[in-house]
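The other protein chains are all here in position, but one chain of the complex has been omitted.
To keep things simple, chains are lettered A and B as they appear, and every chain counts its residues starting from 1.
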Amino acid sequence: MKKLLKMSKTSKQNYITYAMVLVVALIAGVMDATGNMSSLMSGLLVPVCAYVILAVALNLCVGILGELSIGHAGFMCVGAFVSAFFSKLMASTIPVAWIRFTLALILGVGFSALIGFLIGLPVLRLKGDYLAIVTLAFGEIIKNVAAVLYVGRDSKGLHFSLQDTMSLGLEKDGEVIIKGAQGITGTPNDSNFVIGVILVLVTLIIVNNLVNSRDGRAIMAIRDNLIAAESVGINITKYKLIAFSISAALSGIAGVLYAHNLNTLMSTSKNFGYNMSIMILVYVVLGGIGNIRGSVFAAALLVILPELLRFLNDYRMLIYAVILIVVMLFNWAPSALAFREKVKAKWKKTPDSTKKEVA
Amino acid sequence: MELLEVKDLTIIFGGLHAVDGFHLSIKKGQLYGLIGPNGAGKTTVFNMLTGVYRPTEGKIFLDGKDITGKKTVEINQAGIARTFQNIRLFKKLSVLDNVKVGLHNQYHYSTLASILRLPSYFKVEEQMNQKALELLKVFDLDQDADTTAENLPYGKQRKLEIARALATGPKLLLLDEPAAGMNPNETLELMKTIRFVRDTFDMTILLIEHDMKLVSGICEELTVLNFGKVLAQGKTADVLNNPEVIKAYLGE
Partner (left out) sequence: MQFLSYFINGISLGSIYAIIALGYTMVYGIAKMLNFAHGDIIMVGGYIIYVAVATLGLAPLPSIVIAVVLCTLLGILVEKVAYKPLRNAGSSLAVLITAIGVSYLLQNAALLIFGSSTKAFTSVVTVPAIHLFDGQVVISGEVVVTVITCFIIMGALVLFINKTKAGQAMLAVSEDKGAAQLMGINVNATISLTFAIGSGLAAIAGALLCSAYPTLTPYTGSMPGIKAFVAAVFGGIGSVPGALIGGIILGIIEILSKAYISSKLSDAIVFGILIVVLLVKPTGILGKNIQEKV
């Protein structure tokens, strides 16, 4: 009886999250379709979905697995480049957009997962801040290599180089597909807001279902107490790798979505560098570490916040920074928490108000 | 038949013989005590038995199989489960989930089944829930199944740790100071529970304890450890009356 109630409680919370996403997406979609949305905001719809997915993916790594990664933009980069490369290559071979996009998605996600696995294998035995710095390093390497990668195609097949177009040695009929710092131009725009929302939901379902399962419990057990997890026979490396690879794979989804929304995909510090990884981490922490629903809405809100603050003109990023600091202090400083409890108690006049919810 | 056979176990930390020539044999179904003053090396013995430390010398046999130097995970799967002196629960997980983590290696379904919510997921989860609740009931924790582990009172946390260890289906259960921090009533209750566990699960139990009432009340045999060496070994009453042991505990 009781356990059934519990089962339905967590699933109920998850369904509420999905419903909330759908409602918000519907409102945004209607506003966009009826012309009640600024073109800037409308242009943000797909990126918002991508960053929401990335934030949820990172929360799986930081909140559920408990390992700090500052390199997730790198996994997004892998997904973006692999899928955009595929789509451009196959633009004429596979004319049906949804088939092409689905294949690109599978490929992008697969590669991200693979890279995540290969990086996780040596890296996950490091602890805490050391793990963070190594993931940062890997992220920077991925971004850096993607920015100097040249790939061309001619009648003889594919050519790769890390130097310049010339060194590809293409035939006359050859075509450069990835052009170093200039990236990939002319990726078919196969993604849109509807696909974005579907992928957000898919990501959420994957993460929520994983968390509430045998594997998810093992992963969280490792997070809570590694030594105890070992003592009850949990294979630490295996479950860390599962969580990390899935997290990387989901970041790949974000990358695929992102890449197919752009005409030109370039690898820069802004979109795939450590600054982006850190930005995503900010979303995760503000949304609540381990709180999946929190990540969704924190990411969505914070991506559009600079747009909402546009009336502040030049001051908007400054205000954004101040808001970030103030919110962090308000949410985390023990003195602020004590103050909030006091105020709450005064309002409710019941001292028993210590309910905490972690999804 | 000896369930646990330890021969000449020695570990050296930077020149210090933390445990030196430790030996022990426990029969199946026995309730065995490991006692000794603080710093005698009792927990270090546990850590070697469970593969946290690799012994410098000596052999450990479980059920006739050599498990010396195996990894913690392998040793748990071979059949040794333990609790910790400083409680180590999965504190953000519910009480039920703590036990279900313990059941991890006895119930299986694939990662894909969990993500796609295939029928095997629901079937196995249901079995796990039932088994976990059964175990919680033994420790009178079934009413707290939904509570987050860190919110349990201290005494219940200790019990939950035992329940979790039992969930792994061990042949031998190691309890590291199970009564630490409990009041006399709780200790009395714990003694009953330990006996109950031994009887119903046909379990072999080795425990470290300072509470002499508990030790003399439930342990059939004892080993006394002092400065890393075995000081005395045998029937509880004999060991506790051994003048050497009394001297080690009370000083000269």
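Here is the rule we go by: a residue touches a chain if its C-beta (ideal position, glycine included) is under 8 Å from a C-beta of that chain, and two chains touch if they have at least 3 such contacts.
Keep in mind it's a predicted model, so treat the numbers as computed, not measured.
Engineer: Touching the hidden chain in the complete assembly: which of A:Leu162, A:Val194, A:Leu308 or A:Ala345 does that?
Structural biologist: Looking across A:Leu162, A:Val194, A:Leu308 or A:Ala345, the contact with the absent chain belongs to A:Leu162.
Engineer: Which one touches the absent chain: A:Val52, A:Ala132 or A:Leu170?
Structural biologist: A:Ala132
Engineer: Among A:Leu54, A:Ala104, A:Ala147 or A:Ile234, which residue is in contact with the omitted chain in the full complex?
Structural biologist: A:Ala147
Engineer: Which parts of chain A face the unshown chain closely enough to count as touching?
Structural biologist: 62, 68, 122-123, 125-127, 129-130, 132-134, 136-138, 140-141, 144-145, 147-148, 162-163, 181, 227, 274-275, 278, 281-282, 285-286, 289, 314-315, 317-318, 320-322, 324-325, 328-329, 331-336
Rule of thumb we're sticking to: only the chains that are shown with their structure count from here on.
Engineer: Residue numbers of chain A touching chain B in their complex, please.
Structural biologist: Residues 2-3, 6-7, 205-206, 209-210, 212-218, 220-221, 223-225, 227-236, 242, 290, 358.
Engineer: Report the residues of chain B in contact with chain A in the complex, numbered from low to high.
Structural biologist: Residues 50, 52, 72-73, 76-77, 81-82, 84, 88-94, 96-97, 100-102, 104-105, 107-109, 111, 114-117, 121, 124-125, 128-129, 133, 145-146, 164-165, 167-168 of chain B touch chain A in their complex.
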